[in-house]
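I have placed the structure first, in the form of structure tokens, so that the comments after it can refer back to it.
Here is chain A:
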Amino acid sequence: MLGDIGGYLSSPSNRGKVLELLGQHLVLALLPLLIGLVVAVPLGWAAHRRRWLRAAVFGSATVVYTVPALALFVIMPGLLGTRILDQANVLVALTLYTGALLVRPVVDALDAVPGPVVAAATAMGYQPARRFAAVELPMAIPVLTVGVRVASVSNISLVSVGALIGTGGLGQLFTEGFQTRYLAPIVIGIVLIVWLALVMDLLLVGLRRVTTPWTRAA
Partner candidate 1 sequence: MIEFRAVTKRFDDGTVAIHGLDLVAPEGQITVLVGPSGCGKTTSLRMVNRMIEPTSGTVLVAGRDVRSAPPAQLRRGIGYVIQQVGLFPHRTVVDNIATVPLLTGVTRRAARARALQLLELVGLSTELGRRYPAQLSGGQQQRVGVARALAADPPVLLMDEPFSAVDPVVREGLQEELLRLQGQLGKTILFVTHDIDEAVKLGDAVAVLRTGGVLAQFDSPQRLLAEPANDFVADFVGRDRGYRALSFLRTDDLPVHEVATVRAGDTPVGLGWRLAVDIAGRPRGWLDPAEPDGALRPGGSLHRRGGPMRTALDAALSSPSGLGVVIDGDGAAVGGVRAEEVVAAWRRKRSADAR
Partner candidate 2 sequence: MIFSQVLAWFADPAHWRGPDGVGTRIVEHLYYTAVAVLIASAIAVPVGLLVGHTARGGVVLVGSANAMRALPTLGLLTFLFLLLRSQAAATLVALVVLAVPPVLAGSYAGVRSVESGVVDAARGMGMTSAQRLWQVELPGAVGLLLGGVRSAVLQVVATTTVAAYVGLGGLGRLLLDGLNSADYPQMAAGALVIAVLALLLDLLLAGVARLVVPKGCRLSRQSDLGRMAAAQPRLIGG
């Protein structure tokens, strides 16, 4: 097995291909993560502030998240008018997933900010928007990070499914391996994806620690 992998990687065109796919994979996984987060935060804040919105927001989030990824990838061209092989399908679908996944942690995290802290901030003269940015959001980071970590792992894994509709980052190593009946690219793909997920996870944990120094002092 190791010999096969070595053999596969000894070809420079293969190496180049793997690197290119790795880069593609990163973009396809992380861009939706970012955009999804940016979408989820205001949505979550709205649901946190107004109780009646919660049912609607959580309900739609659950619906989106329940649909299997491949199905979502396929529905996208119909909705967006893109071609089937367009990378945008995967990007939009994963953004929807990330947003749907993160909305709940955002609400939970904001709910968990102690009432007295919010009250004190308001009493000091913070307007809601600034208070959110300066007080509630920082305190929400730990809980939010848990959600982002799940979304990160999820996205990195799901991108590979896109290989079935032609845009899968490292997933294309799986289809290649399957079609040529060759295990080496498949193993490389799996290893790289798992490694990527691990690295991202560690980065996110590090990011959380850097942005929340008060939790370390406790």
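Keep in mind how these were chosen: all candidates are chains of the complex that A comes from, given by their letters.
Of note:
FYI, a contact is a pair of C-beta atoms (placed from the backbone, for glycine too) under 8 Å apart; a residue touches a chain by one contact, two chains touch by 3 or more; residues count from 1.
Bear in mind the structure is a predicted one, so any value in this text is a computation, not a measurement.
By the touch criterion defined above, chain A in this complex contacts candidate 2 out of 1 or 2.
Taken together, the chain A residues at the contact with candidate 2 in this complex read 62-63, 65-72, 74-75, 77-78, 84, 97, 104-105, 108, 147, 150, 153-154, 156-158, 160-161, 163-165, 168, 170-171, 174-175, 177-178, 181-183, 186-187, 189-190, 193-194, 197-198.
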